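The full complex has more chains than appear here; those shown keep their coordinates.
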Amino acid sequence: MRIEKKQIESHNDKYAKSHAKSFEFISGVLTDEGVNVKKIIKELVDYQVAIPSWALSTGSTRFGRFPGKGEPVTFEEKLDDIGLLHAINKSSGAVSMHIPWDIPKDAKKVKKQADELDIKFDAVNSNTFQDQPNQKESYKFGSLCHTDKSVRKQAIEHNIEVIEIGKIVGSKSLTVWLADGSGFPGQQHFAKAFDRTLDSLKDIYKHLPDDWMIFTEHKPFEPAFYSTVVQDWGSSLLLAQKLGKKAACLVDLGHHLPNANIEQIVSRLIHENKLGGFHFNDSKYSDDDLTVGSLRPYQLFLIFNELVDGAGKELSKTDWGWMIDAAHNIKDPLEDLLQSVEAIKIAYTQAMIVDRKALEKAQDANDTVRAQEILQHAYRTDIRPLLAEARLQAGGGLKPIELYREADCRKILSKERQ
Amino acid sequence: MRIEKKQIESHNDKYAKSHAKSFEFISGVLTDEGVNVKKIIKELVDYQVAIPSWALSTGSTRFGRFPGKGEPVTFEEKLDDIGLLHAINKSSGAVSMHIPWDIPKDAKKVKKQADELDIKFDAVNSNTFQDQPNQKESYKFGSLCHTDKSVRKQAIEHNIEVIEIGKIVGSKSLTVWLADGSGFPGQQHFAKAFDRTLDSLKDIYKHLPDDWMIFTEHKPFEPAFYSTVVQDWGSSLLLAQKLGKKAACLVDLGHHLPNANIEQIVSRLIHENKLGGFHFNDSKYSDDDLTVGSLRPYQLFLIFNELVDGAGKELSKTDWGWMIDAAHNIKDPLEDLLQSVEAIKIAYTQAMIVDRKALEKAQDANDTVRAQEILQHAYRTDIRPLLAEARLQAGGGLKPIELYREADCRKILSKERQ
């Protein structure tokens, strides 16, 4: 299904008045505080968050899956769903393909479809954490780190194939998330496993086009429950350092030990010029893959605070990657994604209105109270009307979730995909 | 020092216009949403947070202490500091005494001072986690749980003495936080230590006046680093159940294992009619005792969401206790407390504007997305002008931190207390 321009306009008309009032109020307040509201609106229009191709369906835990209705099966259907999202919020104009789940049969056709939907191709993702039917070697005991050369070779070749597919659709980066690790002490020789992984990555790196990036992604556990090869940003950075300029580190918010200070890790990676991008989600316990901002919205703000500070320019103009990586076990995936994108942009906007000069002054003076006041003032300010205004200007809906429900999207999708 | 009415008025005049504009805007929005703004303002005027007597000075870690200037030494000076806070924010009208640190020499005089400052006497706190000079028995290996009867007796008698002091000043509750526990496996017999603690508490309970409450407080570790006698709400509840009607559980936000769902624990205690009250603070790692709301403001909101739901009436009308329990290692303690009280009242106000009927409907329908939208809408709404208005009406300052700094409070205190 595609949502009609008319539907959006009618939706917006309904909320036009109250939006105008709110927007006028907050614009006035922010302008008085020295914030350039127009510039922020522009950036909010430009800044896009990629949707992974696997995120359009209900996710699962190891205990089972409770599927929803009208879920896309083919990659074309997945693209359509992202198109629907993007039509509604004008902020989801990119897709991150996952190979081998999304090998397009007709690349040209898929490109055309994406163009029509105003969707770009973000990072391509390889998969060496599952065995595919008819696969020669098994990844049960690792892929790029495997003790057996033929398994490593298979995994390397898979990654090279993913690059080739990415080239066709116009991707510019490869994300390598490794499930490689061990389940028990003694199973794996830490140092050798690291060296084999590095060697494998070097082989992949050789095939990386000059204008591409390769992202390594750390995770402390799951599905390996004793050790992982890329367990934290330290190991990820070592790999990226040893690989070269085209390698950088990807941060998944759920891939950290309890209480980790993620915003500081982000700062360190920027400092070393090795931040690659993000896999956004939220979590309370481990890699829960919940809706972005649903549990720790202040942490999300603090991360964006580092990004805005570290980038020194609009985030849409950096080469960092932005992707949602959440599971939608008990929510309609499309509604979940609308909430996630909204939460990301709220945090980003709050970070943009931080009075950075005053903050710097407070930091230099060790005025801890003032520094907190400055950050929390930005965080407590209700800047949602700016997001709404940006959507309005871009042709999206004032209230994404409402629009999606008013337009009966899930029902229509269910009918179309029976 | 005492802050003059004139100073407050002059401060308020400065921000009157911008406050009026913000308050008018948010009042309009909330009224349109069906919120009774007047009622909320009234409750914000009524709701008071107690300040512990030990919180007016710079805190310390085991690695040292970096004292500030103008810190109070006598209990009278501490009372004065709370009076100053209360004059500024009109929300700190209670003190929680800590014995033996605050044994007033002249109880009448102290009562009179408190009356003048509009300060009530909240829970009294016993201390059996330190040895006092000339104390006969040592608490090195526990107090109420000790294997030696004479140590338990000393600790029981101390608590009874604390009750007596509390009676004089008009307190109505005794908070028992126990450092009792063990440092190594084997050191303590878990069951026997629990039984001895219960027996000791029963002895104290006998001396508790009929209109008093006794609060047990759980904590998983520190200063005991292997086990504590009251390690979690489960053990605290067992004690409160076995003691009787006048016993309830006190929740310190920093006294939980990583990732604990504190708001659910609060709900359980309310469900069993055994919630006693709170020790508010915030933390990232363990019992960090940071400014309330400085790290996990959304969690604080979720806790108040349970309180508002579970109380079914204004929190100021419940018999639950509200106290800040934070260390002020690197902030001016008074500024820190102003920030903490503000954060508490923000969370409370956000919880008050939650559309509870709509939430109930969403819950009944398992509409997870809607339920989240409802909570986060309340949380994202900038209700700070309501707090400011309540302060204005109560005679406090529009911007507490600014007022405190404009009035040069710390400098004056430093001079006065040289």
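We just call them A and B in the order they show up, numbering each chain from 1.
Assume a contact is a pair of C-beta atoms (placed from the backbone, for glycine too) under 8 Å apart; a residue touches a chain by one contact, two chains touch by 3 or more.
Owing to the predicted nature of the structure, the values given are computational and were not obtained by experimental measurement.
Participant: For this file, in which 2 copies are placed, how many copies does the full complex count?
Facilitator: The entire assembly in this structure file is built from 4 identical chains.
What we mean here is this: only the chains that are shown with their structure count from here on.
Participant: In whole angstrom, what separates the CA-based centres of chain A and chain B?
Facilitator: The answer is 39 Å.
Participant: Can you list the residues on chain B that touch chain A in the complex?
Facilitator: 18, 22, 25, 29, 32, 258-259, 261, 284-285, 291, 293-298, 330-332, 335-336, 339, 346, 368-369, 372-373, 376, 379-382, 384, 401
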